[in-house]
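Of the protein chains in this complex, one is absent; all others appear in place.
Let's look at subunit A:
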Amino acid sequence: MMRETANTAVLEARSLSVGFIQDEGATSWVTQDVSFTVAAGETLAIVGESGSGKTVTAMSVLDLLPGNAVRRGEILFRGEDLVSAPAERLRRTRGQDIAMVFQEPMTAFNPVYSIGRQIADAIRSHQAISRKAAMERAVELLQLVGIPEPERRVRSFPHQLSGGQRQRAMIAMAIACRPSVLIADEPTTALDVTVQKEILQLLRRLQRELSMAIVLITHDMGVVAEMADRVIVMRAGEVVERAEVHELFAHPTHPYTRALLDAVPRIDSVAPDPVRETTPTGAMALEVTDLHVRYRGPWGRPGFLAVQDVSFAIPQGRMLGLVGESGSGKSTIGRAIVGLAPIESGQVRVNGRELNTAASRQPAEVRREYAMVFQDPASSLNPRMSIGDSIAEPLVVHRRRSSDKERRARVAELLDMVELPKDWSGRFPHELSGGQRQRIGIARALALEPTLLIADEPTSALDVSVQAAVLRILQELQERLGFSCLFISHDLAVVELLADQVAVLQHGRLVESGPTAQVLREPREDYTRRLVEAAPVPDPVVQRRRVGRPPQGTALTG
């Protein structure tokens, strides 16, 4: 039974191209001749980096793109073309036959209606049932996706749910009419790894129960390894490779696929570096002792205690990875060290000097000791300043290299360090790619030769291949210049790659810390173990074993 339906494609795209009509009337095509098929019970992953056209392809199936989008080619649902289908036919297909799960569950729900109401509306647009009956169905659906107390939660507004629960509710809405195809556009990208693990499990369970075809759009090779039966790899609007999942990871044929797989840091790949770990430690570059950070509430009342009782130290020239999920307080600690978050009690010492005051009140020679690289290079560079001016700004503020000529020479030197052309100093941030902008962020941070660099998720806004380059540069510069680094990240694999030591945070408290290999390979604490286990490994054989999936599943060839 299963096998019969499995071999026929439920959804098929034939030479599908998507373009956007420009203001001048010309059409610019962003994807070219994309073809794929997906059968009942099967998962097809569409993989690619930003700009690959994977999301545009996914959205074009149900014509959810902006008004100026045009489609060429065919999208066949059970043999019926959706590109040429009349509007009412397409509307009935949406949600009923093909449903969507979006990346960001917070904004995918309308904030002014309860989630129950939104799920009920979705049901009622396909079935002639009363609002009351639809609400009862919504409760059942919430139960089905594992939301506790569904009778109460059905009346909750989106902002009253956690991120994971919102995504569960989104999935509940998507499966409300038992669709044959589920298109999930980066469904776990906005979530923490432990939540991601649960959501992926949920999707697999529902797929089995409803024998749905899933089209999974993702950039995460770990998620692909765990979920996909077949994969298509997209780059710049074109499909560069298509393969069965084990085949793709074992024998990638296209150079781009190989580069992509090589760029993904794996939590189980780095051999412990005995030299790094046994070198006797010198003086401490950063010592944090019993740190408590409390934000101020309304009218100066004490507010949220974001960090409590955290202590750690970084020896000179070493890198410590501070890891945790969202809300763990990891960024707050970084901000508190540089005086951007209010320290309630505890000590922060940089090179033995205590700096427990707000940044603006620290003496200049102390502030020169540390520098920060921020998460989003697009918004942390002033768009009206040339990148040369941005890099030179700390030099000007601290009255270093006071002549123009000296400053220009230093800027050129810094650009060279981050492997950008020296003559780019006149360019503006919008002329650069994300990875290039983040290199500018690093160059600016290093301008004053700090002894301590605080990098707050410096690569989490970047594609993996770009991330790999930025991380390599950061690592090489650290070895060459010998600065110490506090590397804040949610990505255990990245931290394992770079850091000598790891500190794990949960709810503002330190759970575990120690040498990287020990903490990540033989975690002592339950939470660390869960965190390590939740991070997907980009290897279908290993990853499926980790999540307890049968090795081949219902995978198909073709």
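The rule we apply is simple: a residue touches a chain if its C-beta (ideal position, glycine included) is under 8 Å from a C-beta of that chain, and two chains touch if they have at least 3 such contacts; residues count from 1.
Keep this in mind: contacts and distances are computed from a predicted model.
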#### Entry: Protein name as given in UniProt for the chain not displayed, "ABC transporter permease", "ATP synthase subunit a", "Branched-chain amino acid transport system ATP-binding protein" or "Acyl-CoA dehydrogenase"
"ABC transporter permease"
### Summary
Among the options A:I21, A:L64 or A:L481, the absent chain makes contact with A:L64
### Message
Can you say which of A:M173, A:I333 or A:A535 touches the chain missing from this structure?
### Response
A:M173
### Query
So which of A:E74, A:E104, A:E238 or A:D309 would be touching the chain we can't see?
A:E104
### Summary
Filtering A:G19, A:G95 or A:P265 for touch with the omitted chain leaves A:G95
### Summary
In the full complex, subunit A touches the hidden chain through residues 59, 62, 64, 91-96, 99-100, 102, 104, 107-113, 118, 121-122, 125-126, 157, 159, 173-174, 176-177
